[in-house]
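Here is the structure we will look at, set down as structure tokens.
Only a single protein chain was left out; the remaining protein chains are all shown in position.
Let's turn to subunit A:
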Amino acid sequence: MTATAPAPAPASASGQVSLRRILPPVVTGQELVLLGVLVVLWVLLGIFTPAFLTPGSIGPLLVQVAPIALIGVGMTFVIITAGIDVSVAATIMVSAVVTARVLVAADVPAVLAVLLAIAIGALLGTVNGVLIAYGRVHPIIITFGTANLFQWLGLRVFDSSTVNGIPGTLDFFGRGAAGSTLGVPHSFAIAVVAVAVAWWFLRYAKAGRNLYAIGGNQNAARLAGIKVQPRLVWVYGITGALAGLAACMIIATGTSSLDQSVGSGKELQVIAAVVIGGTSILGGRGSVVGTMLGALLVQTVVSGVTQLGWPTQLGFLFVGICILIAVGTDLIRERARRRA
């Protein structure tokens, strides 16, 4: 107590020094491994299926990666705080169906539709956050519960049928010519920007560092003066908002009709991308760059299997193996680090 008491003045200076000391390297080992694996996979696929390394094949792949990577950014935040959100699929569903219905009913501009989708997602995410932060029940239980509620909500809006005749308002995010500039799909570019901002935020912003502290030890974080509960609400709210934005991309990449299975299974795909990216499911450690690479890897494997002419479902066997290998190498390095 007495030792730390007389040091209020140089706190900011020493804070700067220690920040540099505790920050992980700009690129972690896991990210290098993933990058290497991706390059090898792409080269191999390029050799065995000549069609793979063409813009006509890479473009759609990136379009499909975008929503996963985008939600993955939020999910990385969540998992860094030692939480989890299994309700994102249901959030996508609600956001997508409401937006689609509004698009069909009224001729709204794309910006409004996107804002609406994001707002719905953020609202649902905030519900998660409030229940988790103030209810103090394990996040997986809360989000299992809210996933059911959101699904009910979404199905009510669907009203036992599909939403047909969705206009092309959101083509900005789509697969078509309107969806990309100079060969880069807009949705993927948005995901990259989101990853870049989140990378800066997690590394240099105080609020971002706080997330690691919360995940490392929630009680210690609280005692260190971090407002844990508002932070948690915010984190789940952001994840919901990103799921809302991803819902727009999913509407745009689909056909002109939307059925009730929209978003189904996405929660596990997102979690898979995050853990493959080296984010520890136990909290306190993780990176959004890894998540982006993880999302790319998952989609590459799934698309690659299809392009090789193997059964599509076989791709998910490789996804499972990827998860085990990625997390396994991370476990080994973590053990070596602890021994050092």
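Methods note: contacts are C-beta pairs under 8 Å (C-beta built on N, C-alpha and C of every residue); 3 or more make two chains touch, one makes a residue touch a chain; residues count from 1.
As a convention for this text, contacts and distances are computed from a predicted model.
J.: Hey, which one's the missing chain according to UniProt: "Autoinducer 2 import system permease protein LsrD", "Luciferase-like monooxygenase", "RsbT co-antagonist protein RsbRA" or "Spore germination protein"?
T.: "Autoinducer 2 import system permease protein LsrD"
J.: In the whole complex, not just what's shown, which of A:39, A:53, A:137 or A:220 touches the removed chain?
T.: Answer from the full complex: A:137 touches the omitted chain.
J.: Looking at the full complex, which residue from A:62, A:288 or A:327 touches the chain that isn't shown here?
T.: Checking the options A:62, A:288 or A:327, the one contacting the hidden chain is A:327.
J.: Kindly state which of the options A:151, A:210 or A:303 is in contact with the chain not pictured.
T.: Per the contact definition at the top, the residue touching the missing chain is A:151.
J.: Please identify, in ascending order, the residues of subunit A that touch the omitted chain?
T.: Those residues of subunit A that touch the unshown chain are 84, 86, 131, 135-138, 140-142, 144-149, 151-152, 155-156, 160, 264, 268, 271-272, 275, 281-282, 311, 313-317, 319-321, 323-324, 327-328, 331.
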